[in-house]
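This structure is in structure tokens; I'll ask about it shortly.
What you see is the complex with one protein chain gone and the rest in place.
Lettered A, B, C and D in written order, each chain numbered from 1.
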Amino acid sequence: MIELSPLAIAAITLSLQVASVAMIASLPVAIATAWILSRSRWPGLWLLNALVHLPLILPPVVTGYLLLLGFGRNGPVGRLLEPLGITFAFQWTGAALAAAVMGFPLMVRAIRLAIEAVDPKLEEAAATLGAGPVNVFCTITLPLIAPGILAGAIMGFAKAMGEFGATITFVSNIPGRTQTLPSAIYSALQIPGAEQQVVVLCAISVTLAIGAVFLSEWLTRRIARRIGGAL
Amino acid sequence: MIELSPLAIAAITLSLQVASVAMIASLPVAIATAWILSRSRWPGLWLLNALVHLPLILPPVVTGYLLLLGFGRNGPVGRLLEPLGITFAFQWTGAALAAAVMGFPLMVRAIRLAIEAVDPKLEEAAATLGAGPVNVFCTITLPLIAPGILAGAIMGFAKAMGEFGATITFVSNIPGRTQTLPSAIYSALQIPGAEQQVVVLCAISVTLAIGAVFLSEWLTRRIARRIGGAL
Amino acid sequence: MIDIRLHHPLSGFDLDVSLQAGPGITALYGPSGSGKTTLVNAVAGLLRPRAGRISAGSDLLFDAATGVDQPPHRRNIGYVFQEPRLFPHLNVRANLNYGAKRAHKAAAGPAFDDVVDMLGIAPLLARPTGALSGGERARVSIGRALLSKPRLLLMDEPLAALDPARRAEILPFLERLRDAGLPVIYVSHALPEVTRLADTIALIDTGKLVAAGPAHHILSDPTLAQRLGGAQAGAVLRVTHGGVDDDGLTRLHLGGQSLFLPQSSPDMGHDLRIRIQASDVILSRNRPEGLSALNILTATVTQVQPGDAGRVFVQLTLPQGQILLARITARSAAILQLRSGTPCHAIVKAVAMDRADLSRS
Amino acid sequence: MIDIRLHHPLSGFDLDVSLQAGPGITALYGPSGSGKTTLVNAVAGLLRPRAGRISAGSDLLFDAATGVDQPPHRRNIGYVFQEPRLFPHLNVRANLNYGAKRAHKAAAGPAFDDVVDMLGIAPLLARPTGALSGGERARVSIGRALLSKPRLLLMDEPLAALDPARRAEILPFLERLRDAGLPVIYVSHALPEVTRLADTIALIDTGKLVAAGPAHHILSDPTLAQRLGGAQAGAVLRVTHGGVDDDGLTRLHLGGQSLFLPQSSPDMGHDLRIRIQASDVILSRNRPEGLSALNILTATVTQVQPGDAGRVFVQLTLPQGQILLARITARSAAILQLRSGTPCHAIVKAVAMDRADLSRS
Partner (left out) sequence: AQAQPLIFAAASLKTALDQAAQQWATTHPPVTISYAGSSQLARQITAGAPADLFISASPQWMDAVDQSGMVTPGSRVNLLGNRLVLIGNGNSTNAATSSIASSLQPVMDGTAFLAMALVDSVPAGQYGKEALTHLGLWDQVASQVAQADNVRAALALVALNEAPLGITYATDAKAEPRVHEIATFPADSHRPIIYPMAALDGGNDPRAAADFAAYLQTPPAQAIFTQQGFTLHPDP
């Protein structure tokens, strides 16, 4: 077995924490955004749609830089949140924010595709049975799009596990505080001859994320079986 | 109006070319992969599934480095393809390959979600009407998953427009040859006080990609209207 | 009292209907593609008509003029869709309970166990809906709407996927609901169902109302008989229950005359009605003897209306004024010299009438 | 000749059927949830039975023992599903043509225009399938299967969503296809359809075959009459066409006796069959006179089978040996003192028989 340095272990733990928090915290927002994009019609919609795609289009470094400008200690949002005890700058929370932002377009797209595949006739039926729009969404739409939500969540998680450019630009690389696995990998890549270390770290990262992928596949299949209902 | 340097214009043209080629060339592969992942059962499937997710999980620099090792002039695949006149190393084709690889998981996921939402009863009906599996796929499944394919294509395109880490690691940052918009933005970021130029390049990149997003939205809505059939 | 007035363009023609429905069961009868589902969708609030006004009692559901448009979940209208629309992620029990959970606590409605028994779906309760046969789905969908305790029930061909035995179990249940005060709009292609259930019948064709009115009027109108599907046309007679004989036949009084029903029906109250299919009636100038047919009514011909292909509809008036319809060949009408005013005897086989033909009015 | 032997576990019970179908139309009749769709799915190749063997003529479609399992697209079997399953991305014309395009050039089958006319869907051809009514969908789905030029047609309650007028237009078309040599397996709950169309009838209940055989056998078996839905049971008589009278009535020969059909039917060949519903038959010991009923047959009682609720089924044998079924009240049977060997007269209203009841055998 390869011995892992305490800092590598810290990076692994932090990466898992950052990716989980990023995924869980952004999921409700992603679901709401996907719903708005697929089911509502209002003039500003195109702007929201464009905004959602932004982190996909911009180089990650730019996204990180924009986060720094907005959510840094001197950024407008950062200054607003500081009195509330919420700081992102140079904190693991900032890494989670960066990961969430970078994964957001992937989540929204997957969930939106799923929402658009739901048969509106079922939602109509629920309405005639007395369920209001929110109730219909929670009891009919949400369970039916569960595979899409899972797909979105796993893409968000995987992306968060691999996110580097925006994270290091926004919250730097403070070992034990903001050094995620990708930062550690990048660091190692900068040293001639440290390929061995890179391979080990990559293998860990891949193993963790693939594990999550399989968990989601298994869950999806369970849900599909329940919905499909075949014996 | 802001004057664009010839090199900036070259980067814009190259980015569009790279993103389009990456998207168009990888689409059939992504569709095939999505189909295999969602409709077939064989022992090696988990490996394929893991492989597809890899570019999402690994830091882009690592992906770029792996591409360099595999598809570089001295890499095993690169050496194999060279006699056939296909070289990726330090060519725009390499940038397209990097962009395609990075966008691949996004494409596959979107298309797979769409395939899994297709009602197998329709495919059964087509089979009883004499259509073999390939025929069923082309005439029933494919048109029905068109929104998913479009969503995948646009995610692939947007990702390709923003891809930086893998590209610069694989094919470097050669102006006029492999310098895409994100690489140009990176280069500009190296000059302190060139924020103005960064903003302009980002704005161009965002405008182009958002234009593509809207085009795809419009197409999707047209398809949905045709499939939904409501007046 | 449901008051429907609406105008809505469809592909090919416009739906343009003005209809008062209820109390009781209003049957909507018309050929495929005539606009029945569209009409019912508008009542449920799933389709917004281009113009018109829909109200249920004093409650305004929709008014294009003032912009009133109550959303479907506020209308409290149960809807059995033409296709079952079961929720695929819920099992049968959860599907059935979906509406029940959201119903007003105070609202009246049938009990869960009664509905499940009546529909014969007790063995299916724990099943996912994907593992049901076509008829099983249809039954669950009926149960789901019934259990939502609606103030109005819309049923779009609810029994089309079911076998006669199942239908015969469901129809009396619907009648009991109707008797308990639930108005029903019932779309159907099956005339026996319509004649059995309907208090009011609305005939619709290419979006227009062809005729609407009390069931016994519409059913005994020989000019409509052809449109109602000649083979199944028939009048409805109001009768009173006269007890059950020893051999199990039920005696029905019709003024001074009697009819026998081949089943012991419990006394369901005084005012009953019985449907007599026009093609089940044989006419005779003399009183016939020694026949297996038990029911012979004296009547007078009031109208002879030519039908299709060598057949005529004969409208007969019974001594107490009720109207009976007979469908015979033109040759027989000629041989028997039937014309308005001719006295004659109408022979109806007891077996031809079913308990299914008898209902409370 | 379709030879089906299969065993497949379902939730609740096992489907266990051995059935030879065709040539002609084989009706599959049984209550909701009895396994009809499952059986038909197995024939189409959409369900792989746990055990069994299915062959069409000399072509082995499935054999669990040897592992043979032809995929559905190679079986060349047309299937009208219980629910329409139209392709949502294609318009009506493209849906209709989907199978046609893939059919063998050499195969025989009805022409596009004929099918479209018969189904009355010409105005819909350019429409997307989302904008169709329930009945319109059902018709398109029938057309799609017919146009794929199959060697065997499976129809799972194809006419359930249609009005009687539409049905009356589609049934003769199916008969013509049958006459042209296309075997059909026809699932239905509607006994009139079954008795009219079926050459062979298979009765299925909770996965088991209750009875199977030639239609006239099954239909005139008084022990099965109750299961077939008492009200609609009836025998089928083989007759020959005797010309059309001046007043438009068609004369049918039945040995030495005659029957009149209230419609001028063209001479459809010599061997015809006519369904006579048991509840349409009145019995009399004496030959009755002066009735509007034109058809009076002499016969001998061969069996009196108690039915439900005060009714009996009386099996009569006509002089030439054919069997007729009558359903009368037990009281009438007692009054007329009917027992095996009693000679009597069977009165059938001409109008009670429809051209829909007449078909080529």
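Quick note on the criterion: a residue touches a chain if its C-beta (ideal position, glycine included) is under 8 Å from a C-beta of that chain, and two chains touch if they have at least 3 such contacts.
The structure presented is a predicted model; accordingly, all values stated were derived computationally and were not measured.
Although one chain is omitted from the display, it touches the following shown chains in the full assembly: A, B. The hidden chain makes contact, of the residues A:35, A:65, A:137 or A:157, with A:65. Note on the undisplayed chain: of the listed residues A:169, A:205 or A:220, the one touching it is A:169.
When the whole complex is considered, the residue among B:72, B:103, B:130 or B:156 that touches the unshown chain is B:72. Annotation: of B:9, B:32 or B:191, B:191 touches the absent chain (contact as defined above).
Listed residues A:106, A:188, A:201 or A:227: the one in touch with the omitted chain is A:188. Touching the omitted chain from chain B are residues 61, 64-65, 68-69, 72-75, 89-90, 168-169, 172-179, 186-187, 189-193. If you put the missing chain back, the residues of chain A touching it would be 61, 65, 68-69, 72-74, 89-90, 168-169, 171-174, 176, 183, 186-194.
Quick note on the criterion: only the chains that are shown with their structure count from here on.
The geometric centre of chain A is 20 Å away from that of chain B, both derived from CA atoms.
Our note on geometry: chain C versus chain D, Cα centroid distance of 26 Å, whole angstroms.
Among all residues of chain A, those that touch two or more other chains are 231. Shown for chain C are the residues that touch two or more other chains, namely 11, 83, 127, 131. Of all the residues in chain C, the ones that touch chain A in their complex are 44-46, 71-73, 75-79, 81, 83, 85, 87-89, 98-99, 102-103, 127-131, 144-145, 148.
Those residues of chain C that touch chain D in the shared complex are 11-12, 30-33, 36-37, 82-83, 123, 127, 131-136, 138-139, 156-157, 160-166, 189, 191, 229, 231-232, 245, 247-249, 260, 262-264, 279-280, 282-286, 288-294, 308-311, 326-336, 347, 349-352, 354-356.
Per the touch definition, chain A reaches chain B in the complex via residues 46, 49-50, 53-54, 56-62, 65, 105-106, 109-110, 112-114, 116-117, 147-148, 151, 155, 158-159, 161-165, 182, 185-186, 189, 198, 202, 205-206, 209-210, 213-214, 217, 224.
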